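Worksheet: one structure, shown below.
Here the complex is missing one protein chain, while the rest keep their positions.
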Amino acid sequence: MLDRTDPEAAIAAAARRCSNWGRWGPDDVLGTLNFLDEAKRREGAALIRRGVSFPLSQRFEADGPQKGWRRRTNPVHTMLDTGLDAERGTQGFPHGIGGADDVVFMPLQASTQWDGLGHIFDHGIAWNGRRAGDVVTSEGDQVTGIETAAGRIAGRGVLLDVGRVLGTDGELPDGFAITTEHLEETMAAQGSTAHVGRGDLLLVRTGRLARARREGWGDYAGGPAPGLSFTTVDWLHDTEIAAIATDTWGFEVRPNEFDDAFQPLHQVAIPHLGLFLGEMWDLDALAADCAADGVHEFWLTADPIPVTGAVGAPVAPVAVK
Amino acid sequence: MLDRTDPEAAIAAAARRCSNWGRWGPDDVLGTLNFLDEAKRREGAALIRRGVSFPLSQRFEADGPQKGWRRRTNPVHTMLDTGLDAERGTQGFPHGIGGADDVVFMPLQASTQWDGLGHIFDHGIAWNGRRAGDVVTSEGDQVTGIETAAGRIAGRGVLLDVGRVLGTDGELPDGFAITTEHLEETMAAQGSTAHVGRGDLLLVRTGRLARARREGWGDYAGGPAPGLSFTTVDWLHDTEIAAIATDTWGFEVRPNEFDDAFQPLHQVAIPHLGLFLGEMWDLDALAADCAADGVHEFWLTADPIPVTGAVGAPVAPVAVK
Amino acid sequence: MLDRTDPEAAIAAAARRCSNWGRWGPDDVLGTLNFLDEAKRREGAALIRRGVSFPLSQRFEADGPQKGWRRRTNPVHTMLDTGLDAERGTQGFPHGIGGADDVVFMPLQASTQWDGLGHIFDHGIAWNGRRAGDVVTSEGDQVTGIETAAGRIAGRGVLLDVGRVLGTDGELPDGFAITTEHLEETMAAQGSTAHVGRGDLLLVRTGRLARARREGWGDYAGGPAPGLSFTTVDWLHDTEIAAIATDTWGFEVRPNEFDDAFQPLHQVAIPHLGLFLGEMWDLDALAADCAADGVHEFWLTADPIPVTGAVGAPVAPVAVK
Partner (left out) sequence: MLDRTDPEAAIAAAARRCSNWGRWGPDDVLGTLNFLDEAKRREGAALIRRGVSFPLSQRFEADGPQKGWRRRTNPVHTMLDTGLDAERGTQGFPHGIGGADDVVFMPLQASTQWDGLGHIFDHGIAWNGRRAGDVVTSEGDQVTGIETAAGRIAGRGVLLDVGRVLGTDGELPDGFAITTEHLEETMAAQGSTAHVGRGDLLLVRTGRLARARREGWGDYAGGPAPGLSFTTVDWLHDTEIAAIATDTWGFEVRPNEFDDAFQPLHQVAIPHLGLFLGEMWDLDALAADCAADGVHEFWLTADPIPVTGAVGAPVAPVAVK
């Protein structure tokens, strides 16, 4: 049982139990992505049976969920040239060609994203035991920038639709802490394709996004939500998954299970496990298909946009069954 | 033979010969992506034999090739929080957790990208015969925004390494117009895995990026380059490929083959064929592997980041063999 | 009396009565700023008696009032370098020098601002009778860009503190339409220094910002507010003021005085009068001083930041008494 009153001790103990520091050498920048190897990719490829693809990204737009917390705004997309300009003939191009072009300003974690290994620190220490300030300066993440993960995140994906198995109408309520037991119960209910192991890319659906889609964003970004319990940290470590992603803003349950803590599971998972966390993924269409055909495993590609030095990055994941 | 003096007539004639308007109904927003079906995805999946993945994206960073042409700058990535702040303990979080976070400002075509169907117009007309100003306003592409392509671009990829087959030390010189004959010669040289047909995602390597990597960006963005000849437009149409991407800034040869024209192949390929064009892809590592094992086909995923209303978008393509 | 049901007729009639089109020739880009001449500047300079200066700008920051209406967000200010980096010694500079540097992304009308003459159109027509699309394209305002006003807005300022004279505790309620009679009543109450005439820079205080400062932003940006009545349009025209600014988001009363209209006074004032409108100014400290010493006129400098082609611009106005 968690001692609600002492997050710092619980975090320290979990970090000791679950640390992967040094596991892949002192220079490692990939953390749990090391678990995803070529054999796993071959295993994933064999799961493409029908050729149906599922985009798992939310849109990047001004009407998104962000409310400006710590300057995390929604993307602002503006045009450099438009069809109206082209029709008007003022673009200065010859013989009838016209064009449109555009720019975006956005926090890198404004919408569907990966947290990089430089995103979270524990007592000033980053992944693999490095000093936080040696890793991420104002010039960005000098060591574990998201570009170092390029080409890695392609393999077997598996969906645990906890919302559908344990929720009401497919949705868990805010504050629902998904425990290891809940994960195992979901695997059991979903059947043989739902096993989770070394090198897998695990997707956990809570139903939170479905609710936001129905009721409006509300506090989707930064408010209460279902999510992983702090107590799953050992399971996350022991299963040796390569990465995990959810349909929520913050991956872990909110409010969390301590009286006074902020994203305590992040504090262990990123700097100590070296685990890649995906957030704000849209799992609903994929989940509906998995429920329909009973197959919860698939090929998954989810390479982050390699913004040099980024501590997180937009991604347009695609599952294929 | 092209009449160098009359691009407008050549473009109009090519548009008449190669138009796909109406082919997929009046409401179509996908153009040639319609050629990429589930059978093609199954065919592509079978090409994952070794489980080796190749990221095909250049980095997104301030040290990129852009020079500000029409306000296309390089990405500017800045931090909202850093490891230095976390170490200093000024972030206001409890019990030792610290974080880094970041934002980016970038033209959507600053680095590795897809051109959307709203990117180029011919005499004020966009893909499928729509008025340009009915499609792309200051609020973005209201019809063919890049988000409409979500989940589509996953299937069989094939590399034609024209640089390696026809160039010197793997590189074509600037101004080299790759004709249909060059493409066929490359296919013949590369062997049986290099066939190109309906629904394929075609990658054409010129070697231009390899040169920029060696010599510095120079005029990589917007200057002279090898690329597709205007005369390939019929081949691009008739092969029924789903999309094409190159390792150059502008896909087609520059300077082009007319005395006075601007990107004339774009002017037909995007609004009339509805062809998706990828630019600034990094094909070098993949190409080296293909040369080594003689296999030029692979699984390719290249979903654009779904910025709502965008006329182009960053992409982190991944090939898997 | 206004016919609440027919804004279009009222606007058309006001435009006919108050048009300044052609008054300063067909090429004019300055509108009412033409009224502010050197004599007026000399008159203004004589009002600097004590040497006390009053900054009239709100801050530009993420905690501002904007809520994203039509993509108008609050400014996002991020650092390129910080003191933490300098202390760490990682900046690469020699012999102990360190630096901090920063960037901003902001709508040009996010905080204290001038509306430029290209900001509002009436039935597709801009100031001085030009077609809107001939003036403002995706490349910005090609004719009346805010940079054309550089160096003009320096002269005699006069404050009409309608909030203090007619409001409760210095504040008018939302929806309070300030009529010509209210303006005259305020002038009479304030005494001899409050006269308004040709070339003056008129500041009208409603107290709306004071309320936002006390109660939180709420709907300060885009919600109900006191402001100028549509019926003041003739007075605004006939007094020949050079510009007018208020402490509200939208200058005119909101909701306005028609059943269904959007900023109808803007629709006449900008394209037909060529009047420069200042919004979101902070007049409270200046107003307190004017109330204390009974002097409501002063020197005012309020040059917009000359962003080339801008239709509005940030300004840091300063009044000196």
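Note that the chains are named A, B and C in the order they appear, and that numbering of residues resets to 1 at the start of each chain.
The criterion applied here is as follows: a residue touches a chain if its C-beta (ideal position, glycine included) is under 8 Å from a C-beta of that chain, and two chains touch if they have at least 3 such contacts.
The shown structure was predicted, so the numbers you read here are calculated from the model rather than taken from an experiment.
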Identified contact with the non-displayed chain, of C:V165, C:L277, C:C290 or C:A310: C:A310
Residue touching the undisplayed chain, where the options are A:A14, A:V29, A:L47 or A:L84: A:L84
Selected residue (touches chain absent from view) among B:L2, B:A46 or B:A62: B:A62
Candidate in contact with the missing chain, chosen from C:H182, C:R208, C:H237 or C:H266: C:H266
Where the unshown chain meets chain B, residue by residue: 62, 68, 71, 73-74, 76, 78-82, 84-85, 88, 90, 105, 133, 137-139
Residues of chain C in contact with the chain not shown: 7-8, 11, 37-42, 44-45, 48-55, 57-61, 63, 70-72, 75, 77-84, 86-87, 89, 93-109, 118-124, 126, 131-141, 147, 150-152, 154, 260-264, 266-267, 299, 301, 303-312, 314-318, 320
Hidden partner chain, residues of chain A it touches: 76, 78-80, 82, 84-85, 88, 103, 105, 138
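In this text, only the chains that are shown with their structure count from here on.
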Residue-number overlap at the chain B/chain C interface, same or different (half cut): same
For chain A placed onto chain B, the superposition rotation in degrees, Cα atoms, nearest 5: 180
Distance from the mean Cα position of chain B to that of chain A, given in whole angstrom: 26
For chain A, residues that touch 2 or more chains besides their own: 71, 78-82, 84, 105, 133, 137-139
